[in-house]
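Some notes on the structure that comes next.
A protein chain is absent from this complex, but the other protein chains hold their places.
Chain IDs A and B follow the sequence of writing; residue 1 opens each chain.
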Amino acid sequence: MSNETTPNIEPAADLAIKAECRNFGFHYGDFQALQNINMPVYDKQVTALIGPSGCGKSTLLRSFNRMHDLYPGNRYQGEIIMHPDNTNLLAKEVDPIEVRMRISMVFQKPNPFPKSVFENVAYSLRVRGMTNKTELEDRVQHSLKAAALWDEVKHRLNDLGANLSGGQQQRLCIARALAADPEIILFDEPTSALDPIATASIEELITELKEKVTILIVTHNMQQAARISDFTAYMYIGELVEFGVTDQVFVKPQKKQTEDYITGRFG
Amino acid sequence: MNATVTAPPVPTPPTANVSDRLRRRASRHIKERVIEALLFGAALVSVFTTAAIVYILVKESWIFFEAVPLSRFLFDTQWTPLFDDAHYGIMVLLSGTITSSAVALLVAIPLGTIIAIYLSEFAPFKVREIAKPFLELLGDVPTIVYGYFALVFLTPLLQKIYPDLPGFNLLSAGLVMGVMIIPYVASLSEDAMRAVPMALREGSYAMGATRLQTALRVVMPAAASGIGAAYILGISRAVGETMIVAVAAGMQPSLNFNPAEPGATITSYIVQVALGDLPHGSIGYQTIFAAGLTLMLMTLLFNLLGLWLRKRYREVY
Partner (left out) sequence: MMKTQDIQAIRALITKSRRWDIFFGVLGILALMLCVLTFMTLFVDMAIRGLGRIDAAFFTSFPSRHPEQAGILSAWVGSALVMLVTGLAAVPLGVAAGVYLEEYAPKHWLTDLIEINITNLAAVPSIVYGLLALGLFVYLFGFGQSILSAGLTLALLILPVVIVATREAIRSIPLMIREGSYACGATTWQTVSDHILPYSSAGILTGVIIGMARAIGETAPIITIGALTFIAFLPNAPFTGVPPAGLFDWLFAPFTVMPIQMFNWTSRPEAAFLINAAAAGLVLVLMTLAMNGTAIWLRYRLRKNITW
């Protein structure tokens, strides 16, 4: 089915490809969680992964920064190519640490470290060996501003990150993900644990961030996908059913299955 | 997106090259592996400890058993390794160990179980919050202090009731040892009972059962393997306990099971020899390793029994 999912992939010629899956598949032990995924991720665009629970969208997302390497028994197939390096991120010679330094991640539930606000953001820089205090302060401030959190926390940088509100914590995690100038940020249902107001502020932030960085976001909220993404991939039971420009996927899906899901007939 | 619909992206040819920015860095890789190896070494220390225990006990006992046949060790009814007419009947020391342990367990198992049931099923939250740490403290009092207590306080007290009791006896050593073991039995049994899901209890209460009925007929059977493990730990403690018997029971080996007599246990014999000045390598000296091996085999047996119990009666909720 996946080889015929291409018709909706119709980008403008001026869009560069930041990354792409080629015949990508994934196994948890003996269980084949993903197969035959072919999909581009366009540079400085927001790509949303949607689909019913268990369709593998989070699994696909976490393959981009090789989070699956942390657990035994996981196996990748095929390739995820990153540009401009033109390198398969899954290759044996590739260091997952280097991958994660360039592709950062924001999780479903805000997970600030039990450290100060400052140290939370600075951590991404410290693991890169940055020790210069002024440089750290500059970069932390810059990231907190980019995450629209600076004004709220500038007087409490030494407070514990856990003392912030849920929405603030998630923006702190975004600041942490931004700190080291990543090329791609992966969002794994970043608003599912937040109230509507906090959700709105995160969505706004994501829209602003795509000026600078490529964004891949998993969401089970279709309105959210429609609001913030430029491209949408619809997945079902480990396969990519349809990929295309968000407006088209939502207005005129090519596949009956996608239409059923989007119109709420199942899922 | 106002992108116009054109063609699918031209697939760039698959590539074998890996950009330097993503390549595995040898220095980082090596550092991580070295650290991992060091940590693994630390984890292996525990295995080496076991191996070393077995090696030392077997190696030193070997010297003993080359001089004393196993049959004499097992069936002789006297234990006089330090005399000219040396006898090496381990049964003598075993009888002391069994007697003192039996007294201790007669105290620890009933009381420990009652306390466990009470704390798990009856006690208000506050009582449990205070009682649990207190029991822990009780279990951490140095055993030499318990030994002193048995000798200096309990034995004179018992002599008031039972004037013929000798100043050194297995009874008061066993009783105090029992109190020392209560916390282990109570604490572990309580953990096992608390792990029984509330739904099982509610089912019982819903049928009109009282607390006691629920505790005895529902919770205890459901927690049987955990409680069994607690008892086995209690037995291991009793058998391996050293200082209480060494101080309060007198260290005179005699083959009988009367707690109102002085006696030596396997452990107190080891202490007795270690305190003396037997030369390393003499047969008398090697006896402590043979005695230690016997003790180790007994604990191993109990542990295997516990393992079997856990497998056999493992609760699946």
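Quick note on the criterion: contacts are C-beta pairs under 8 Å (C-beta built on N, C-alpha and C of every residue); 3 or more make two chains touch, one makes a residue touch a chain.
Just so it is clear, the structure is predicted and the values come from calculations on it, not from any experiment.
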| item | value |
| --- | --- |
| Chains in view touching the one left out | A, B |
| Sole contact to the chain not displayed, among B:20, B:36, B:66 or B:202 | B:36 |
| Residue ranges of chain A at the interface with the undisplayed chain | 65, 67, 70, 72, 97-98, 100-101, 104-105, 107, 109, 111-114, 123-124, 126-128, 160, 162, 173, 176-177, 180 |
| For chain B, residues in touch with the removed chain | 28, 31-32, 35-36, 38-47, 49-50, 52-53, 56-57, 59-60, 111, 114-115, 117-119, 122-123, 131, 133-138, 140-149, 151-153, 179, 182-183, 210-213, 215, 233, 236, 239-243, 246-247, 267, 270-271, 274-275, 280, 288-289, 292, 295-296, 299-300, 302-303 |
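By definition in this document, only the chains that are shown with their structure count from here on.
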| item | value |
| --- | --- |
| List of chain A residues in touch with chain B within their complex | 6-7, 9-13, 15, 17, 20, 22, 40, 79, 81-83, 85-89, 91, 93-95, 97-99, 102, 230-231, 245-247 |
| Chain A contact footprint on chain B (complex, rising order) | 1, 3-9, 11-12, 14-15, 17-19, 21-25, 28-29 |
